[in-house]
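Complex shown without one protein chain; remaining protein chains in place.
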Amino acid sequence: MSDPRLEIQMLHDRVMVAPVQGEGERRSSGGIVIPATAQPAKRLVWGEVFGTGQHVRSVSVGDRVLYAQDDHFEVDVTGRTYVVLRERDLHAVASETSEPTRSSSGTGLYL
Amino acid sequence: MSDPRLEIQMLHDRVMVAPVQGEGERRSSGGIVIPATAQPAKRLVWGEVFGTGQHVRSVSVGDRVLYAQDDHFEVDVTGRTYVVLRERDLHAVASETSEPTRSSSGTGLYL
Amino acid sequence: MSDPRLEIQMLHDRVMVAPVQGEGERRSSGGIVIPATAQPAKRLVWGEVFGTGQHVRSVSVGDRVLYAQDDHFEVDVTGRTYVVLRERDLHAVASETSEPTRSSSGTGLYL
Amino acid sequence: MSDPRLEIQMLHDRVMVAPVQGEGERRSSGGIVIPATAQPAKRLVWGEVFGTGQHVRSVSVGDRVLYAQDDHFEVDVTGRTYVVLRERDLHAVASETSEPTRSSSGTGLYL
Amino acid sequence: MSDPRLEIQMLHDRVMVAPVQGEGERRSSGGIVIPATAQPAKRLVWGEVFGTGQHVRSVSVGDRVLYAQDDHFEVDVTGRTYVVLRERDLHAVASETSEPTRSSSGTGLYL
Amino acid sequence: MSDPRLEIQMLHDRVMVAPVQGEGERRSSGGIVIPATAQPAKRLVWGEVFGTGQHVRSVSVGDRVLYAQDDHFEVDVTGRTYVVLRERDLHAVASETSEPTRSSSGTGLYL
Partner (left out) sequence: MSDPRLEIQMLHDRVMVAPVQGEGERRSSGGIVIPATAQPAKRLVWGEVFGTGQHVRSVSVGDRVLYAQDDHFEVDVTGRTYVVLRERDLHAVASETSEPTRSSSGTGLYL
């Protein structure tokens, strides 16, 4: 029997997210990043979902989610830093859709 | 099959709003903006709704909404800054009506 | 068809009020305003209701309402400053009555 | 028809009270007021009820009520300063009773 | 008819207590009071109940009750200072019992 | 009839505890107490239950209970200092068991 390994499962309403660098950043025509206007505490950034607790309903593994850049827990797992959030702290989700839709909660905006 | 694009959907009670510059500003006869009396933290401004989460009932995409100028999240999408609010933080909505009405919640005031 | 105009409707429990200058101020016999004793944060002033959200029950457009002079939102509409309050933050209402009544909630005091 | 006058009605759980000077103050045999021991923020004083909102159950117009000397709203009406409180912030009521009673909530103490 | 006197009735969950000096104080063999170790804000003292509001269930007039020495309201009535508390802020009650009992909530300790 | 004595009964969810000195302290081989690593505010200590209010379910008189060393009320009774806590503020209980058990909430650790 292979040596039992400890798989990480999220609990309750927690969501584990890997920050996605550079998504949504503004760049000048020359490709230089234009710093966001909002103070850091009020800036939202994107990340990819790696795990969801048993109470999480609105997002799933592989989705991109929008969350506040500050004020969240972090954990290092096998050399990479992940962010740990609560479902209620997620503002939006970007999921794969081939044809542009304007469903009720769709913004018509794309990542 | 066209390359799958990630459409941004708002979650829960969130509303994505694009600030509308200059709406409601006071101008002198010469067109100079008269600064509002209220301290910034207490000033309300207008914006256009670009997306609403599945729990949002009272406003929809395209409406103008009234919200506090300070204390809200921001995100840059394709080079434009959007504000992310919760439905309960919206104070009023200005929707298109051709004839002046004084319904119960109508103020008889127009943007 | 006339150009559609955006009428402002209040949301939820919000009430839009236009401050009424000088109502309830104390004046010396010579007409000079005697500053109120209470610190500003604790002083109540009167205003006229211009709009009520769909959840508002206890006041209606045209009523005079009593609210705290500080700590409320403001918005400029067509050059005039309005106060935006929540119904629960209103302390009293002065409505038109021809004969003096002493109903249960009437104070027998008049604006 | 007589000119309609705006009678002030209290809302919700609000109670309008006129402070009663000197009630409960300690005086030396020579009649000099002995300052209360408690810091102001913790001192209770008496006032007469002038109006009650529709949700108020435990006191009525004319009763004397006991409330905290600090931390309440004030409004000037026809040259007199009234205090505006919430029912839950009232500690005791002194109502007229001819024979000394020791009902369950009576203290056997008199104003 | 005798002149109507205003008897003080407690409201809601309020309890009126007269502090009892010296109860529970530690004294050296020579009778000198040994100051309590706890900071004042954390020290509990005893008092006698003089009145209870209509919602009070667990104590009655004449009982001794244990309450925090700091952070409570006070009122002077006929030259004596009383403390006004909420039932939930009372920690223990000492009521008359002739034989030592160890009922479930009895501590076997006596005042 | 013997003179009625005032037995102290705990109220509501309150628990009266007598601190137990030295329980759980770390000592070097030479018996010297090794100060705990946690800041005082975060350190838990043991005490013996002397009384419980009528709403207390999970502990009884004679049990050892684990509580935060700081931030609790104290009272002196017959020359001894007792701590007064709320049931919800107790973290663990050590009750007498002759055979080592590993029930669901047992830690297999002993005082």
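Order as written gives the chain letters A, B, C, D, E and F; numbering starts at 1 within each chain.
Note that in this section a residue touches a chain if its C-beta (ideal position, glycine included) is under 8 Å from a C-beta of that chain, and two chains touch if they have at least 3 such contacts.
Computed from a predicted structure; not experimentally measured.
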For subunit A, the residues touching the chain missing from this view: 1-2, 4-12, 14, 16, 50-54, 56, 60-61, 71-79, 81-82, 84
Residues from subunit F at the interface with the omitted partner, ascending: 24-26, 36-38, 42-45, 58-59, 64, 66, 68, 88, 90-111
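Everything below uses one rule, namely that only the chains that are shown with their structure count from here on.
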Remaining connected clusters, assuming subunit E were absent and nothing shifted: A, B, C, D | F
Reaching subunit F from subunit D through chains that touch each other, fewest steps: 2
Rotation angle superposing subunit C onto its copy subunit D by C-alpha atoms, nearest 5 degrees: 50
Farthest chain relative to subunit D (centres taken as mean CA coordinates): A
Rounded Å distance between subunit B and subunit D, as computed from the means of their C-alpha atoms: 45
Multi-partner residues of subunit E (each touching 2 or more other chains): none
Graph class of chain-chain contacts, one of line, ring, star, complete, other: line
Set of all touching chain pairs, with the criterion as stated earlier: A-B, B-C, C-D, D-E, E-F
